[in-house]
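Apart from one protein chain that is not included, each protein chain of the complex appears where it belongs.
To keep things simple, chains are lettered A, B, C, D and E as they appear, and every chain counts its residues starting from 1.
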Amino acid sequence: MFKLFLMGCLFFITLAIIAALYRVVKGPSKPDRVMALDNIGINLLAGVAILSILLHTHAFLDIILLLGILSFVGTIAFARYIERGVVIERKHIE
Amino acid sequence: MSWLHLMIFIPFVFAIFVPFVYKWFSGRVHTGWFVLAAPLAVFLYLLKYIPSISKGETIRLELPWMPSLGINYTAYIDGLSLIFGLLITGVGALVVLYSIYYMSKEREALHNFYVYMLLFMGAMLGLVISDNILVLYVFWELTSISSFLLIAYWYQRKNSRNGAQKSMLITIFGGLAMLAGMIMLSMMADTYSIREMLGHTNRISEHLLFFPAMILILLGAFTKSAQFPFSIWLPDAMEAPTPISAYLHSATMVKAGIYLVARFTPVFGGTSEWFWIVSCIGLITLMYGSVNAVNQKDLKGLLAYSTISQLGLIMSLLGIGSASLYFGYGEESTVYAFAVLAALFHLINHSTFKGSLFMIVGIIDHETGTRDIRKLGGLMSLMPISFTLTIIGSFAMAGLPPFNGFLSKEMFFTGVLTVFESPVFGIKSIGLLFPIIAWVASVFTFIYCMILVFKTFMGKYRPERLDKEAHEAPIGMLLPPIILSCLVIVIFFFPNIVSDHLLQPALTAVLPQFAGAGGIEVNITPWHGWSTELFMTIGVVGFGVLMYRSLKKWSRLYGYFPQALTLNGIYNHLLAGMERISLKLTKQYMTGFVRDYLVYIFTFMIFLLGWSLWLSNDLSFDLSNNAPIHLYEAGVILAMLIAALTVLFSKSRFTAIIAVGALGYLVSLFFVIFRAPDLALTQLVVETVTAALFLLCFYHLPELRKERSSIPFKFTNLLVSLGVGTIVTLLALSANNHRLFESISSYFEDSYTLAGAKNIVNAILVDFRGLDTMLEILVLCIAGLGVYTLIKLQLAGRDKK
Amino acid sequence: MKPNDVILHSVTKVAVFIILTFSIYLFFGGHHNPGGGFIGGLSVASGLVLLYLTFDIETVRRNIPVDFKKVAAFGVLIAIFTGASSLFFDKPFLNQAFGYFNLPIFGKTELATAVLFDVGVALAVIGTAVTIILSISEDG
Amino acid sequence: MSEVIVSILIFIGTAFSFLSAIGLIRLPDVYTRAHAASKSTSIGVLSILFGTFLYFLFTEGYVSIRLILGIFFVFLTSPVVAHLLNRAAYRSNVELAKVSIQDDLKEYIRKTDS
Amino acid sequence: MNNTVILPMIIPVIAGLIMVIFRNNIRFQRLLSIFAILAVGAVSLLLMNQIRNEGIQTLQAGGWAAPFGITIVADMFSAILLLTTSIVSLFCLIFAFSSIGREREEHYFYPMFLFLISGVCGSFLTGDLFNLFVCFEVMLISSYVLISLGGTKLQLRESTKYILINVISSSLFLLAIAYLYAITGTLNLAHLSLRVAEAGQDGLMTTVAFLFLIVFSMKAALFLFFWLPGSYSAPPTAVAAIFAALLTKVGIYAIFRLFTLVFYHEQETTHFVIGILGAITMVLGAMGAVAYQDIKKILTYNVIVGVGFIISGLASFTSMGMMGSIYYLIHDILIKALIFLLGGMIIHLAGTSKLKDISGLIRNHPYLGWMFFVAALSLAGIPPLSGFLGKVFITRGTFEEGYYWLGAIGLITSLMVLYSIMKIFMNSFWGETYLSREMEKGTTNVSTMLPIGCLTVMTIALGLGSEGIHEYVQIATESMMNPILYIEAVMGGEPIR
């Protein structure tokens, strides 16, 4: 029962991912897509969490944190790109 | 290393020293004097074998080269080798002597000349004395190469280069064919030694490869001996300095083919194929050469065609003589054996008179500055010695007494008549063609001999057409042709000395069934009654004179022959055609467009794998041992498909890269679902860093363009990619249901006890398969350095273009 | 209006600290838990990338004055030498030794040469990743 | 009992996540969608993570520092991400939805720039 | 266990890495790289003798018994190739000293060169399928760097294609490994051989074998050679020479290894297909060589012909053919390096690679000319130079197997090779001399002529003195024709732990 429930939740998370993918496809603006990607990342994080309950293992708990980190790093890179066109600046123009 | 081997290698040894000698003494002494020692020494050394060889002995000495492969330099001297060896060194010595006067020590690059010459001489010697067919082949190709160099001696001239290239292509082509034949032969006989092959003739003749091997070896012989239709290289080879022509085309290079045929007669002879091919090609060549010689304007060209024709004559005699092996030992066998004897005899004679003729033509060229028959004339009074020598040589060639050519020509007629009189291999009435062709060709031979003598020396002397004032050559230059001409006459009067000491032992080498009997009884005499042969000769002379008289009238016929159909035309056409077709084809598929290459590769893959799968019948779709699939997993798969398709259809690179990122994240979700935490972690990080890399590079890259390509282009791409996808899927499905063995990875589940690690994947990475990891970080490190150099080192701006 | 990154800067400082700590955890936990040299190295790299993202190359270089190409090479060297060290003990190449020792503070501890190997891996990964990213960003 | 609590938390999380996904599709422009993407997703994920944390705490007595860190990290970064993205959007001149009534920032920028 | 086996793989790597760390001292880099290559050569000589005396040498990396760990195996075939590799790379390296240019030297040329060698050696030595992939990658990625090092327009354009094709082939390689792993559950070559023999090589395995064939064909330029002519004409001479000498050979080695050790049960299918591919390769390659009037093009197409010819020996799968292949492989590595160095030298002197613009070089450069002549003959397999024996035995092998067409094509294409290469000789060395020494675009010097001279001497010596290496080649052939030897050497040893 509990398992079935978890799978159901996972299914909805998957749907959420697909919804976000729709946003990636649809756009229309770049920030939209990046936001969708970030959202996919966050949803994946949730999915992994549920999966680790489902599989009853804490092998995947590292992934949760790492996903959080990476989705953060990635999104910031994208944001920089959108904002400035350059991802890493050689020298800060303050 | 025996004395014999040493002697064979002498020319090579000399060749090494020639450049030094040239460097040190070139100003003072002609290098030729140093070189002369080599052929002379070998000639004298070989002379000492005559007594023992004429008694029927043979000498066999082995020098290991690659003993473990059965390839040794086995020197083998019997009568046949000895004749050739003496010719090579004897004529060689004379040619070197001649060249000392012919080649100016101031103007010519003598070191090159003599190095090539010695190489060639050594190669020829090695060729005729070696018993091992592979070694024989080595020397064979060496003669091709060194003659290539000799012909192109004046490499600045385009004609020399072309002539050299032609001779090389044709003779090496033949050499390769011969190699194939020899390999087949060695497979049949299981040995590389010709001597040992003779012990297995039965096995060889019953083998399936017998006929192909024979054809291939004959190809080698025919190309080398300039037999029809491979004769075209020979006239072009006249671009070489005259001493070379004299050497190559009288005594050596072209005789190599004759040697080969004679040498392999015991192996292949006695069969109708051998008989027909050799004798017919010989007769055709004889005809072709003599007919064409008449039409030549260049003296050397005339001699070249006459050489072709004479070689055809010898070849046909060898072909006819091979029938003797069919009969074993007996009456008819002896009759045919006589043809072989004639062949060998004519071989020697031809070397003498042709050598001298070439030298004289060289003298004429040297002294008048031209070889064009139309410009020459009336030299008789100015160059009397040369004139005499020409008469001797030409009349010998035409088969007139009292010169040795008469003897062998008569014997030739005897040979062709034999075919008519005692038919073999179901010849019947066709046999009549043999003497007829021989006779007609002899008429033409007579005509060109007359041209040679009379057009050059008779008629009006027209100094205005010549480059130089004509006068007699220095004695040193005349000496070699004088020696040869003396031989021509001496042999006529004492043919039996030659016959007993050289020809008989050689005959037993060609026809080994006579070895036990001590040869055949022959007595070569100039006069043997009013025989058919004599009448034929008289006919030749009579008809020849008539024809020569009316030469102007009928020689126009030559003009009617279309240029494109000449052998030369065909050769040029073939060569140009090969280049053209190659270029067209290569350009057709080598487009430089990498997409095309990938299409070829993928198409090939689809077809090969598809064919193999279809052949194997191992396609199977079995869902039973699949792991279960959950709804959410289907959702993830769907999401991946969407992401991948987005990449495909996105018009902006930004969308594409985000979709790829999403795809990567979803892949890592799969890794989680399939219980691979390490993978999921790595995939996530790598995906993020890759995305960041893409973003970094976007600054330097253009926005994605809309693909502007034709419908067929896209359709092909679609088809190919669908094919690839299908093949991958099909293979995956089949492999999945085809797990034959337990994986070895259960071993790794002990990793805690084995390697002290609870994380099996990590244990595999750092311990069980640590080497992989080590190299993998090396790859990473190289890539980092590569990126760095790519960005930092930019020589593009400094391009020459 | 000039961009101001105060929020990002302050958050990044915390985040980088967390990332680095976590990386070290991943690295050392690798033997028994998911993680190891690769992932540890890569996450350190991503932490550094985050630094570069929020600040700029000059600033970071001033604080971390390291030639990352040499780091990468050095990492690979370490990995190879741990493997090659077994040559001196007449053991097969890459033979990893491990044992349990009673250390004063940590109690019973497992020490393995594999960890050294992993250090090499991590260094190589960090060095390469940062080299690549820096090279590209410096190209103008 | 423990399963029930975990279930409730996860259910809440999933519901939030899913709803925010719907928001991501339905909302008119990037700025409004950012609400859905950051706020509600964050709460959804946080509750799911917390649920997971509790699950392992109850069933195994396992206190996962990584999960706590993860919760903390998401909690920390999610607003920053939203902030940066929106700023980027604004700076790259992404239009506001037509239904928007007011754009204070525009006024402000005009003032400071001039 | 024999730790010597691993050394050819790691010595260059260590040397290269040290050079990366001490980047600025060029003289040190040169010395160290020479030293490293010499060490590899010495080790491979040592290995050859060990193998001759004690049989195939193996090393279970990390002490994990096969098939669980990675086994490094040096049989005679590998050892011979190692030695040849080290010789050739030594000469290419010396050639590079004066020709590669200061800038490239400063940008990790020597380390990359050594990594390439290491990858090549690794590929020759490894006994594990996946490790083979990794070694390939080491080799490939350093070749990517080498081919693009300098970033001239031509280099960039061609290296893009080169990398793309190789990325695809690497993906396919992994694909093939995955399928094979699914079927057999193992990666160790010896173990694979055992398992394939046990289960019988069924249709699916043959299909997977074909996939491997495609992968290696792409690397070896066997039929799928389209990328090669462009790529090999892009980099500087020393690099092109080492590429031509080694890179395709690694692919050939892999094909040999796989189709003699693992997939040798269905010869009628697999080896026949290999034979057809070899024939097509030879014909197309020879046609390409004949077609062009450009030195670089002619030489690169000749590389392709060589590949087809070597593969013919495998297609025959007789010990005669195999022996021929080994001989020819050694010859081909040497001669391809030599001819590329010579061709590069001509281009360097004349400043162009178009034959119609070059003429009469022999007047000023007689030694170069005659060495080119010798090399040209050797390339076409003219006796008694090094290509001859290989040619004879391969041809005999194909004949013995009944593939007369294959042998015939081999011989005919060798004539076309001769024609194409003589075209270079006759056009660029013979003819009127236009350029005086001063007008030439470049000069020769000791560092460029020494390697050319040495390689020329080697091709002559190898031809005349084949007896000297015959014993080794014989052993190599035996172990190729008899997989049991290999399997026993790998699997027979007791695990260390």
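In this section, contacts are C-beta pairs under 8 Å (C-beta built on N, C-alpha and C of every residue); 3 or more make two chains touch, one makes a residue touch a chain.
Operating definition for what follows: contacts and distances are computed from a predicted model.
Visitor: Just by its UniProt name, which of "ABC transporter ATP-binding protein", "Cytochrome c oxidase subunit 3", "NADH-quinone oxidoreductase subunit D" or "Na(+)/H(+) antiporter subunit C" is the chain not shown in this complex?
Guide: Protein name of the absent chain (UniProt record): "Na(+)/H(+) antiporter subunit C".
Visitor: Taking the complete complex into account, which shown chains does the hidden chain touch?
Guide: When the full complex is considered, the omitted chain touches A, B, C, E.
Visitor: Would you indicate which residue among E:75, E:158, E:332 or E:400 is in contact with the undisplayed chain?
Guide: E:158
Visitor: Based on the whole complex, identify which of E:16, E:41, E:230 or E:397 touches the chain you can't see.
Guide: Per the contact definition at the top, the residue touching the missing chain is E:230.
Visitor: Even though one chain is hidden, which residues of chain A still touch it in the full complex?
Guide: Where chain A meets the chain not shown: residues 55-60.
Visitor: What does the interface between chain C and the hidden chain look like in terms of residue numbers?
Guide: Spelled out for chain C, the touching residues are 32-34, 38, 125, 128, 132, 135-136.
Visitor: Please identify, in ascending order, the residues of chain E that touch the omitted chain?
Guide: Residues in contact with the chain left out: 130, 134, 137, 141, 144-145, 148, 151, 153-154, 156-161, 163-164, 167-168, 170-171, 174-175, 177-179, 181-182, 187, 230, 292, 294, 297.
In this text, only the chains that are shown with their structure count from here on.
Visitor: Could you give the fewest steps needed to travel from chain A to chain D through chains in contact?
Guide: 1
Visitor: What chains touch chain B and also chain D?
Guide: Correct list: A, C.
Visitor: If I count C-beta pairs in contact for every pair of chains, which pair wins?
Guide: Contact tally peaks for the chain pair B-E.
Visitor: Find me the chain with the mean Cα position closest to the mean of all the protein Cα atoms on display.
Guide: Central by C-alpha mean position: chain E.
Visitor: Using the average of all C-alpha atoms in each chain as its centre, how far is it in Å between chain A and chain E?
Guide: Computed value for the inter-centroid distance: 47 Å.
Visitor: For chain B and chain E, let me know how many angstrom lie between their CA-based centres, rounded off.
Guide: Going by mean C-alpha positions, chain B sits 27 Å from chain E.
Visitor: Determine the centre-to-centre distance between chain B and chain C, using the mean Cα coordinates as centres, and give it in whole Å.
Guide: Chain B and chain C have C-alpha centres separated by 64 Å.
Visitor: Name the residues of chain D that each touch 2 or more other chains.
Guide: Answer for chain D, listing residues that touch two or more other chains: 66, 69, 73, 77, 80, 84, 87, 91.
Visitor: So which bits of chain E are touching at least two other chains?
Guide: In chain E, residues 13, 17, 20, 61-62, 72 touch at least two other chains, as defined above.
Visitor: Please give all chain pairs that are in touch with each other.
Guide: So, checking each combination of chains, I get A-B, A-C, A-D, B-C, B-E, C-D, C-E as the touching pairs.
Visitor: Sort out for me which residues of chain A touch chain B in the complex.
Guide: 7, 10-11, 13-15, 17-18, 21-22, 24-25, 27, 30, 33-34, 36-37, 40-41, 44, 47-48, 51, 55, 57, 59-60, 62-63, 66-67, 70-71, 73-74, 77-78, 81, 85-88
Visitor: Across the complex, what residues on chain B touch chain C?
Guide: 677-678, 681-682, 685-686, 688-689, 692-693, 696-697, 700, 755-759, 761-763, 765-767, 770-771, 773-774, 777-778, 780-781, 783-785, 787-788, 791-792
Visitor: Help me check something: in the complex, which residues belonging to chain C touch chain A?
Guide: Touching chain A from chain C are residues 2-3, 8, 15, 18-19, 22, 26, 29, 33-35, 39, 43, 46-47, 49-50, 52-59, 133-134, 137-138, 140.
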